[in-house]
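Below: one structure, written as structure tokens.
Only a single protein chain was left out; the remaining protein chains are all shown in position.
So, subunit A:
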Amino acid sequence: MVALDDPPAVAHRSSPTRRRQRSPMTWLRRGGLTTLVFFLPLLLSFAYFSWWPILRSLVLSLQQTNFIVTEWVGLANFERVLADPLLLTAVWNTTYFTLLAVAIGFPVPILLAVLIAEMRRTRGFASVLAYLPVIIPPVVSVLLWKTFYRPDEAGLFNTILGWFGLGPLPWLNDPNLVIPAIVVQATWASFGTAVIIYLATLMTIRTELYEAAEIDGASILRRFWHVTLPQMRGILLIMLLLQLIGTFQVFTEPYIMTGGGPENRSMTLLLLIYRYAFVSGDYGRATALSLLLALALSLLSAIYLWATRRWSTS
């Protein structure tokens, strides 16, 4: 969004008359150097911990290295990534996971936030409850859910199913259930943050709007549709984008719960990258796939922003 807003502003600032006044001397005299010095720690941190690694991975993707002898191989790493039959499986699994995670994980927090916002006395308590799962360290919560999903009768979910004479289901052992099962866990673990953000946005919507709608005889559903949603659209769009990018990079859950199994049915792109790097020691191929993923996500984000640009500018 920033990128779309910026160009006109930049064009304005660098108009010919203004530029002429800005010689290095005036820059110096106006304290430009001081600004730079204060800016340095930030610049340094980003350069060392973010931009340098990015640059390094660009280089690494064109090399074959054991970190002792390094060889330039051109685009061979990319060719090998694209020729890997597991790539298609991983792309499909990741896409399926993302769609399912967004289909469940996007509306649920909105509805919960709206419900919590309606509560008068218990609002604080309810938001704490909603946020609790986020506080649990990810690995702990994934391991916890792994035992919930135990495939024998002793598993939590199978015990519950047993009360109704159902199951036991194999859960993570079932090729068709494994992704939905992981999505449920991932949603449970992360929806709290979204609820809190939505709740904060809901608090900023002016009550007069609701009052006016009520006077016009709008039902709860219509008020939600015509007042709440349009007022939240900016944040909704950003959250959806963040969720898309976030879920596309799913790793911890399948890594701990299933190791990509059964039969690679939960093999995601990041898990594949991890395998390339840390199982095969093939850093070239790992960085090549990372770059392809980054490219795909940037493209996705650009298309998304372009497609929703009219809707997002209020």
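Quick notes on this one:
Just so we're on the same page, a contact is a pair of C-beta atoms (placed from the backbone, for glycine too) under 8 Å apart; a residue touches a chain by one contact, two chains touch by 3 or more; residues count from 1.
In this text, contacts and distances are computed from a predicted model.
Per its UniProt entry, the chain excluded from the display bears the name "sn-glycerol-3-phosphate-binding periplasmic protein UgpB", taken from "DNA polymerase III subunit delta", "PTS mannose/fructose/sorbose transporter subunit IIC", "2-oxoisovalerate dehydrogenase E1 component beta subunit" or "sn-glycerol-3-phosphate-binding periplasmic protein UgpB". Listed residues A:33, A:58 or A:203: the one in touch with the omitted chain is A:33. Between the chain not shown and the residues A:23, A:50 or A:70, the one that touches is A:70.
Note on the undisplayed chain: of the listed residues A:92, A:125 or A:278, the one touching it is A:278.
Contacts to the hidden chain, counted on subunit A, fall at residues 31, 33-34, 36-37, 40, 43-44, 47-48, 52, 56, 65-70, 80, 83, 85, 150-152, 168, 170, 172-175, 257-264, 275, 277-281, 283.
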